[in-house]
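The complex appears here without one of its protein chains, the remainder shown in place.
What follows is chain A.
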Amino acid sequence: MNSKTNLRELFFQECEDLLESLTDGFAELEHDSTDMETINAVFRAVHSIKGGAGAFGMETLVEFAHAFENLLDEVRAGENTVNPEMLSLFLQSGDHLADLVDAAQSGTEPDLVHGGELLAQLLTLSNAGGDAVPAAGGAPETSCTNEIGDVDFQPLTLDLDSPLSEGEEAGPVVMRFTALKDLYVNGNDPALLFRALEEMGDLSVEADLTALRSLAELDWDEPAITWTLTLDTTRTETEIREVFEFVEGFCLLEFLSDDPGSDTPVDPAPPHSAGPDATAPANASMAGSPTDQDSVRSDGPTRKAAGTKNTIRVDLDRVERLINIVGELVISEAMLSQSVTEMKLDSDNKVGTAMGQLKQLSSQLQESVIAIRAQPVKSLFQRMSRIVREVSQTTDKPARFATEGDYTEVDKTVIERLVDPLTHMIRNAVDHGLEDRSARAAAGKPEQGTVTLSAAHRSGRVLIRLSDDGGGINRDKVRSIAEARGLISPDAELSQSEIDNLLFLPGFSTNDEVTNLSGRGVGMDVVKNEIQALGGRVSIESEPGCGTSLTISLPLTLAVLEGMIVEVAGATVVVPTNMLRETLRAAEATIHAMGPGDRVLASHGEMIPVIDLGAFLGFRTPPQDLSEHTLLLIDSETGARIATVVDHLHEQREVVIKGLEKNYGQVVGISAATILGNGQIALIVDTDQLFEKSRAVQPSALFDKAIGA
């Protein structure tokens, strides 16, 4: 039985949602810090995390959530007001709460030092000071005395810790018990209390019916019976009193044996009642048939409340399987379609019509299945808001984080793999992109910089753009660094965009010193590689004085890809079209020989290295005569371009990606495979590796070489 584990998992899943609503709530509070509904929602989120954490014994989490919750509760009760200082603490505490949840989930040690500081701040801001946790063993909250008023019960109720009887020899406990009206109103039943007492020892019950009136005059909620209970037990008074915990104040209870001299409340003066009025029908005590009541009415039954999403949780594996099966179906459909075409039937035959429908349905099916895995980028964006806060704090550059298009949907697996590159880009944007306070002031910009993250769908792809309103790329500095690192030659002529793209070169860092934020041993080249591994591209634009923006363009899914089917050395391969710029016949192109075996293509005033795809894949040695071949011009992210030699072009179409790594590991030059309509397997070329092979990643270097030749 692993139900406890399942509940734990359920808890962590819920935490994810709760933390998300927490972030949402804080964003709301930044606009309107007095919105009660938001404050309540935030409170509930923290409260629920605490509740669950308590159930699983996650002490650190409980302690922190408790302090957090207390402060929120004060705000909720109007005893404390949200100011910028408090809001900032909320944000940090929310982050820390997320860390604690992570730590609890992974079983790692959370950052207790930071947590301790935040905890102290939470307690400081709280009115209650550090005294928020109820002291253990404190006085009970109520006693009969409070409710009954002038009747003195104190000696009986407050002395909780003294055992009623020291040993087994002690005599039986005698109690006198009268139920008051509210005891019944709240749904309690003396008989059940007696049953609980009976479980503690030998109980005898005697009812004093003298106050009971005749049935005709009986008022159901008027206390009339007083019971004398004699319990022979070894339990302490505290334990016995626990049985009456729920009815404290709703009854008269005396312990006769303990202190026979104590005042006896003979007069059961009914306490003032906050319950419903007393004129209710006599049979109202329990159950009855609720069918004929006009109960839960009009304002209740609409279930479409905001926030209650109609969703189910599905194991990702199942979706994966479904996507695979649909992929197979699309392939079978293509095979069938090809066979039908080869049969050369009449144009108006029924098979053709049915094929058309099948094709349409299967492509709809494919889209729908892929949509299942699509998720709004909101959660990803929310994680980034935290990065902005952290970096802003460390670098002392005030930054506002804005998002657009939070509900743009992207494949879940893509979203997950975007976390690292985006994190790095955001660190850069705040750390390097935004100017420091003085520079901003000098430029007449608001002190607080803005970092905007947006997402949108654009012609079958997803565009994610990160822009800042900083000073833009310092191109002179970038250039000199690139020269100093030997990435470009000092006399290379570079366009502005080429300089900007130098940032993506391996081992580039613009800050003279690697800061502890953006540094961490990763450069923008890693970001670029990760995006490319997702089938995407990154581009950079910068306007001096106005800011920099990075745009990531991604395919909607990793399951299909738009490819050019080509033939090379007798094999059919697929070249992804996302980076394909142009195709041209070699016979009509100007190709120059450059040293032994190297060739370049002169195109639009550029010299482009020519690489034979067949040779790259190890199928053949590069052909001497290219006149019968076709060239594919492919771009890299950095603006580099190569011309790839293939034998024939077949067609451009969407192909279903079939991973090879599981069976073959990483194959150099090949990213995956696909199955074509005729059932043939075709390899998908990894164009990035073509560039690595060509050692032509640096456009300028090549340009220099071309010019210098």
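In this section, contacts are C-beta pairs under 8 Å (C-beta built on N, C-alpha and C of every residue); 3 or more make two chains touch, one makes a residue touch a chain; residues count from 1.
As a working rule, contacts and distances are computed from a predicted model.
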Among "Sigma-70 family RNA polymerase sigma factor", "Two-component system, chemotaxis family, response regulator CheY", "Sugar ABC transporter substrate-binding protein" or "Cbb3-type cytochrome oxidase assembly protein CcoS", UniProt-listed name of the chain not shown: "Two-component system, chemotaxis family, response regulator CheY"
Identified contact with the non-displayed chain, of A:33, A:48 or A:382: A:48
Candidate in contact with the missing chain, chosen from A:189, A:409 or A:541: A:189
Selected from A:249, A:327 or A:536 as touching the chain missing from the view: A:249
Footprint left on chain A by the chain that the document does not show: 3, 6-7, 10-11, 13-14, 40-41, 43-44, 47-48, 50-52, 54-55, 57, 66, 134, 141-142, 184-189, 191-193, 195-196, 243, 245-246, 249, 274-276, 280-281, 284-290, 293, 295-296, 300-301, 303, 305, 307-308
